[in-house]
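Here's the structure, in structure tokens; my notes come after.
Note that this complex is displayed minus one protein chain, with the remaining chains in position.
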Amino acid sequence: MLEQTVQIVSNEPDPTDLYFRLVMSAPRIAPLVQPGQFVHLRIQSIKDALLRRPFSIFQVSGDTVSILYKNVGKGTDALSRMRPAQDLSLIGPLGHGFTVPPPGGESPLLVAGGYGMAALYLLAQRSPQKGIVFVGGRRRVDILCQDEFQSLGWEVRATTEDGSHGGKGLVTQPLLAELRSGTAGRKLFACGPTPMLRAVGRIAEEFNLPAELSMDEHMCCGVGVCLTCVIPVKTGADWEYQRTCTEGPVFDSTRIAWDANS
Amino acid sequence: MLEQTVQIVSNEPDPTDLYFRLVMSAPRIAPLVQPGQFVHLRIQSIKDALLRRPFSIFQVSGDTVSILYKNVGKGTDALSRMRPAQDLSLIGPLGHGFTVPPPGGESPLLVAGGYGMAALYLLAQRSPQKGIVFVGGRRRVDILCQDEFQSLGWEVRATTEDGSHGGKGLVTQPLLAELRSGTAGRKLFACGPTPMLRAVGRIAEEFNLPAELSMDEHMCCGVGVCLTCVIPVKTGADWEYQRTCTEGPVFDSTRIAWDANS
Amino acid sequence: MNLSVQIGTLKLQNPVLVASGTFGYGAEYSELIDLNQLGAVVVKGIRLGPVRGNPTPRTVEVASGLINAIGLQGPGVDGFIKKYWPFLKLLKVPTIINIWGTTVEEYAEVARRFDALGGVGALELNVSCPNIKEGGAQFGTDVKLLGEVVAACRQSTRLPLITKLSPNVVSIAPYARAAEDAGSDALSIMNSYPAMAIDIKTRKPSLGNVTGGLTGPCIKPIAIKLVWEAAAAVKIPIIGMGGIQTATDAIEFLMAGATAVAVGTATFYEPRTAVQVIAGVREFMQSHGIEDVRELVGSVRAAK
Partner (left out) sequence: MNLSVQIGTLKLQNPVLVASGTFGYGAEYSELIDLNQLGAVVVKGIRLGPVRGNPTPRTVEVASGLINAIGLQGPGVDGFIKKYWPFLKLLKVPTIINIWGTTVEEYAEVARRFDALGGVGALELNVSCPNIKEGGAQFGTDVKLLGEVVAACRQSTRLPLITKLSPNVVSIAPYARAAEDAGSDALSIMNSYPAMAIDIKTRKPSLGNVTGGLTGPCIKPIAIKLVWEAAAAVKIPIIGMGGIQTATDAIEFLMAGATAVAVGTATFYEPRTAVQVIAGVREFMQSHGIEDVRELVGSVRAAK
């Protein structure tokens, strides 16, 4: 974990101006990155707002680290207005990421919702086994980096809720179809909105498969001191709150005490 | 008084990057301006700070209004980073300005300290009588628009505290010298830091001359509702607080109750 | 679509007011906004006689806020009636008069005077100005005194009475109830919070009065909490204020339990804030299919 002032190399919108790819020059941080880790960015130009914003590390290439973000609010909006050569303060890499499947190990099935795809790219890239990535979104624009995954030699099965791209429906439907055709030696890796993660957790349980889920919780410090980002995690018969920024964001799905908090 | 979103035409620093001339396109406001009035600018890019900042109107030309400002803090610093074509919200023209000498009336002597010169330019331009402008500053760079005043046909007598330009000393020294050579039909108009204004007030009293002083008080609303910007003003034998943003900034020097507040 | 709300017997065309002390006596902003669009105009605090106010500096800007120590400068009842009432009484929207005194009797007398004036929309009792030594604040932080001052005003006027509570208390509920029990028709929450700043260059307090009252967006989270608690404690309507800049802020207050809101400090930097807030509330209602603004009031608690 380092704090570094990084320079923006590029900050490109998709055709709908909704998702952006931000490439930063971060030579000391790039070599340390593990799949599923994130960076914590300070966006100085947000009016009145102080906190950093967490983003999964999308790609690492030489000295650069990139993220793929959605413009959803004041921080991401201010970020979207930043230009090459401007500076950002970055803390990273942070968090406990995905377990890269060992050579000859389980065959990975990735499940992504929306910008969750970004968090899975490095895993796909570094996994010795190629597998299938199931991606879902509301509309066509929410299916983010299908080409990149395909270039890595992965099969992509896309679904959209409005049917504008791939199958119509939820990402878990083609996943279920695939698992019904055989589960031996499979492992699930998922990142996306909490309801999707929960559904993937249930499917893993049903098919008795291992699954690693990258949890999406609001964060504040990003380094484990403030205890904002906790989720209930089983400890024997009981449960406790653990931090998604340090113990996570990736948790083994069997450890999550989904109903503890309600 | 209007509130208008105005576009920046230019925002040029002097060679020392300390003073800036900001020209704005403000077609509805420009025709209304009287000498000594000011505008109240909202600088959206100041981090965490909310209030508008007041600046004397320096020049009016066609559809444009300009100010001459010194970079002294977070607001003026943010302003100095703004570029042509960017927008500002402006309220103006505000305040009660200088009385333009009537044709054939008193011969005006202007006294300016630092950016106080900006507030006096329109008066010099619109005055049917030309006169002398006494300008003072700490260093050469603080003598701001000598050329412009000379182009209007005014005589400029500059003093700097360090002697790097004009006479060495305070602006009141050449003023006193001039008044000792004759006072008949003279009137003083001054804008600058409070100690200078006070000295000018004393001189006016000593020589029994009329004087209009543009008072420099911290402002908040700029339009007379918050009662931030008050100075003690004589009312018969007593005094009351009056607003520099509405009753002022220009006051007749004999009306100011300098010692009331202490 | 209904935006109107009721404060005691006073009907407001919409729930967005301006806060006392941030809108002068109405006329000042009339060149910049159409006052008749507001829910009501609330004027700067008035006591019986004229008040000179505090020495300068009187305000200082802080992070997302402002500290002020104006010291309730004002013309007194007679000065107000002479100078400002002729303009205000012609407005189509009601004028709410913010009043204060240094004794219970003075409050009551000022109330009587405005009752006699005729045409006043309501009286707002300021028992919570932190910037005056001899008045205001002690009434707002002593439950018994608060009850007395409200009761005395209640006996002096039939105008709707709004009590403006002090935020500077351990718990606001007893004060809210004391005002309700003494006959207040509504509560205003909150006034500014006691605060201070120092200029490290001059090594002096930034304000002539040393301490002042904090307002602006920085206090909104405190104000929301106080409105939330007071709304659970009383049945009378609450006018919520503290840091409102946008319709979102205003709706937050309504959902917390306020029946109306007031825009204060934001007017200083964006004079059109109150009218923008009205438009924004209307838009929100439209896009959410809300027929009556009163459906929003307290809707967070209702949803629990």
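Letters A, B and C mark the chains as written, and numbering starts fresh at 1 in each.
We adopt the following convention: a contact is a pair of C-beta atoms (placed from the backbone, for glycine too) under 8 Å apart; a residue touches a chain by one contact, two chains touch by 3 or more.
Predicted, not measured: the structure shown is a model, and the values here were computed from it.
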{"item": "Options C:Leu117, C:Met196 or C:Ala233, residue touching the unrepresented chain", "value": "C:Met196"}
{"item": "Selected residue (touches chain absent from view) among A:Ile8, A:Leu51 or A:Val141", "value": "A:Leu51"}
{"item": "Sole residue of A:Ala26, A:Val39, A:Met117 or A:Cys221 that reaches the chain not shown, by the stated touch rule", "value": "A:Cys221"}
{"item": "Residues belonging to chain C that touch the chain removed from view", "value": "62-65, 67, 141, 168-170, 193-198, 200, 203-205, 211, 214, 217-222, 224-225, 228, 243, 248, 251-252, 255-256, 284, 299-300, 303"}
{"item": "Residues of chain A in contact with the chain not shown", "value": "1-3, 42, 48-52, 89, 91, 217-218, 220-221, 223-231, 240-241, 246, 261"}
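The rule is short, and it goes like this: only the chains that are shown with their structure count from here on.
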{"item": "Chain whose mean Cα position lies farthest from chain B", "value": "A"}
{"item": "Whole-Å separation of chain centres (CA-atom averages), chain B against chain C", "value": "36"}
{"item": "Interchain centroid distance [CA atoms averaged], chain A/chain C, Å", "value": "47"}
{"item": "Chain centre separation in whole Å, for chain B relative to chain A (CA means)", "value": "57"}
{"item": "Residue numbers of chain B (touch at least two other chains)", "value": "48"}
{"item": "Residues of chain C whose C-beta touches two or more other chains", "value": "64, 217"}
